[in-house]
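My questions all concern the structure below.
Shown here: the complex without one of its protein chains, the others still in place.
The block that comes next holds chain A.
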Amino acid sequence: MLAVLLLHSLAAVLAPALVRWWGRQAFLVLALVPAVGFGWLLAQLGTVTGGGEVLESVPWVPALDLDIALRLDALSLIFALIVTGVGALVLVYCARYFEPDDEGTGRFAGNLTAFAGSMLGLVLADDLLMLYVFWELTTVFSYLLIGGSGTKLAARRAASQALILTTAGGLAMLVGLIMIGETSGSYLLSEVVADPGDGPFLVAGTVLVLVGAITKSAMIPFHFWLPAAMEAPTPVSAYLHAAAMVKAGIYLVARLAPGFAEVPGWRPIVLGLGVATMLVGGYRALRQKDLKLLLAFGTVSQLGFLMVLVGGGSRELAAAGLVMTLAHALFKSTLFLTVGVIDHATGVRDLRRLSGLGRRLPALAIIGTLAAASMAGIPPLLGFVGKEAAFTALWDGGLPDRTGAVVVLTGLVLGSVLTAAYTARFLWGAFARKPGLDPIEPAELIHPPRALFLAAPAALALTGLLAGPFSPLLEPLVAGYADDLPLIAPEAEKLALWHGWQPALLLSALTVLGGAALFAARTVVFRTQRRLAVRASADEGYWNTLQALDRLAVLVTGTTQRGSLPAYLGTILVVVLALPGSVLLFRAPWPGEWRAWDSPVQALVGAVVLIAAVLALRIRQRLSAVLVVGVTGYGLAVLFALQGAPDLALTQFLVETLTLVVFVLVLRKLPKDIAERHKPHERAARGVIAVAVGALMAAAGAVAMSVRTATPVSVDYPEAAYDFGGGQNIVNVTLVDIRAWDTLGEISLLVVAATGVASLVFLRRRTGSVDRLDPVQLARDERTSWRAPRGQWLSASAALAPERRSVILEVITRILFHTIVVFSLFLLFSGHNEPGGGFAGGLVAGLALVLRYLAGGRYELGEAAPVDPGLLLGVGLLFAGGTGVVGLVLGAEVLQTAILETTLPVLGDVKLVTSLFFDMGVYLIVVGLVLDILRSLGAELDRQVDEDDPIDVAPDEVILR
């Protein structure tokens, strides 16, 4: 079974390619796939009718106890035969339905084959959750098939309507399935049905599962998606919306009926909705003028009929239900395919425009008439056998409650009258000659149907014809399922065409005659229908619900999303105050004793930091505000040092300096002052929130300091750092070894930030290295003097305007630059054992570049670092990542450190720790980040001023503002 399912999915994947190679003939190959399944099922017929079953189980998610459990018994076999048989024939039909030049045929073929596989899986699944998965897969493929290429609004809407309704039902079903599974203690369908358990949970679960079944099988009040789905091509209507998918609900009800029919609520829902659906569907089918819509409402009606039969919960009704299901699949798909042929041949589906087609296409007329006769319940077709069995069952028993049986029987007879009437309307509309309307001329047939096109409907119609007289052969198969249910009638009637003169025969005759009468009086019927029509329908209700949801969504979004960042942030902060704040207030263990400070210096620095922070609030001059914020940063560096964190102090100091420089680079382009844009009451609200948050965080900090009791995770770090990491600076070893994964993520973030800066500043191009001086000019300079000439201490500062040059700065830079770079390398290499490391080293090298840029301008930056920053960032990431991969290749953990120690001549003992390469990656990335920022916020800004770069956009250019 699993192999057949896998074959379907493989075929579905290959289908688009096959269609590309072989055009529409590919459908013939694809048809082989369900045909193989059909053949395999026939081979199992002996086992199953003998009372056996075929089981397969493959573990799927062992942790969840979820298996791919497949089970083939009599019920599954009947549905699987329908799914594969009709599927194969419909695929054959597709090979002629589509024109060679149709668009999207490949996608269609793939979806249809995948649907066939999912549907097969649905009827074979023995696990409740597997059943659900296949159930939703059919929904998804139905959506794709109805929507088609997505270019037609009507098709899109029909597709999403079907999707929303059936998925909503499917979700209800999922909840129901889980409730049932939990109640019965098993998720195997066979075990659940054998012993469902009891209790309110089971009742609720059953009702929810039924919701899924009635949405899928288009029972009222959810019936309207099925006619709307007729937007899909006819093969889809014939297969999904007549034979297979809409039967999923019928299948589920039939599957559960042996165990669940006695659950309170089951019979009222199933029987009530079934009868009502049958009547409403038949009534509305009578007033359709599109042949396909007529059939669609007919399908709705018949699904109601089937629901009553399979949900009744007695042996005789279930047997009738299975026969009817088979009959319906045969005749309804035939009729849809017939309409497809008519549509294909004439381009018309409107029964008011078709006339005399029976004479033009006699073979098609015969096929259609055979199927229609089965639908109306005329002997000797299978439809007659099924309907007869249903009437007999209800006449003799059928339901535990006699009154209920009589009511249901009356409903079914009335529904069958309507069925006969719309059958007549269909035949008359499709094939009859109509007075006052010219018959279709041979020349009007665009595509006269060929043999292969008619093969599928012909085969289906013939099966329906033969299955009637040979219906006793179906008995063992049907009994294999139906015998699970209690017999209510005095005795079980065997399936047969002729049971002698009995009440059911009279009822059958009554339905056909009544239908004929309704058809004969069609003008009167139509007028009455029109008079009785109400301007409300379930469809209107659906759209109104969706619109109401949409309005609600707009209302909620419009109310909550005010578009103001301060308002959003304020809301978040107020929530922080309310929730963690109240916990802190009422539940936190407050410290019992306090110390004033660790050292007086700490208090002094703290005072400076706080004063600077207050000044940052008051100062409106941009640069001064940045400076006071910088003071808090430097103050923090001192606090770090006092706390015993030299690496942090060093890094903080370097970063603070770089931040100041970068700020200055940008702020020189902005106005001097920051304008006040807030009203006093806004400022007051901000102040209240700010003070409250500050108090909250101070309290949180105090509590956090006092409640530390557990042993820190880092207690073994000093030992591990030296033994495994080969370094004495524990913080550095932590960065490049113990927690190297963290660092890898963080340096990746730096790469992203650097790229982001460049992308924001460079409006038009964003790669390449920094501009350099014209090589010709450079060469001339080099010719005149090998060394830097007097007055020109830096190689490119000559390009600066004289008033922007500073000789002192140039000299200092000239002297210090290389020293600083060497120092940065020293920090990098010594960082494993002393304060320093890749971050600090990179920042120092970055500061060296800053110095060159400040002293010599943008060309000088190009001379100092004639390299694309992107390259530095990439190589850095490669180094860091590569260290990890190499460790992996050598058989160790990712990013594990190896210590290589050897004695070299001259150098003596050399100890190489491989995490040094990781640190070099960090170093390169930090240098790349600084260079990228200088290139963007420094050099590029200069260039935009120098070259008066316009920001006016070219007509075809898009710059995101």
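Following the convention adopted for this analysis, contacts are C-beta pairs under 8 Å (C-beta built on N, C-alpha and C of every residue); 3 or more make two chains touch, one makes a residue touch a chain; residues count from 1.
In this text, contacts and distances are computed from a predicted model.
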Checklist outcome for this item: In UniProt, out of "Multidrug ABC transporter ATP-binding protein", "Putative Zn-dependent peptidase", "Multisubunit sodium/proton antiporter, MrpC subunit" or "Glutamyl-tRNA(Gln) amidotransferase subunit A", the chain dropped from the view is recorded as "Multisubunit sodium/proton antiporter, MrpC subunit"
Item to check | Absent-chain contact - pick from A:20, A:359 or A:669 | outcome: A:669
Next on the checklist: Considering the complete complex, identify which of A:106, A:205 or A:233 is in touch with the unshown chain.
Outcome noted: A:233
Checklist outcome for this item: Where A:626, A:820 or A:924 are the choices, the one touching the absent chain is A:626
Checklist entry - For the full complex, which residue in A:76, A:743 or A:883 touches the chain that was left out? => result A:743
Next on the checklist: Can you tell me which of A:390, A:639 or A:924 touches the chain that was removed from the display?
Outcome noted: A:639
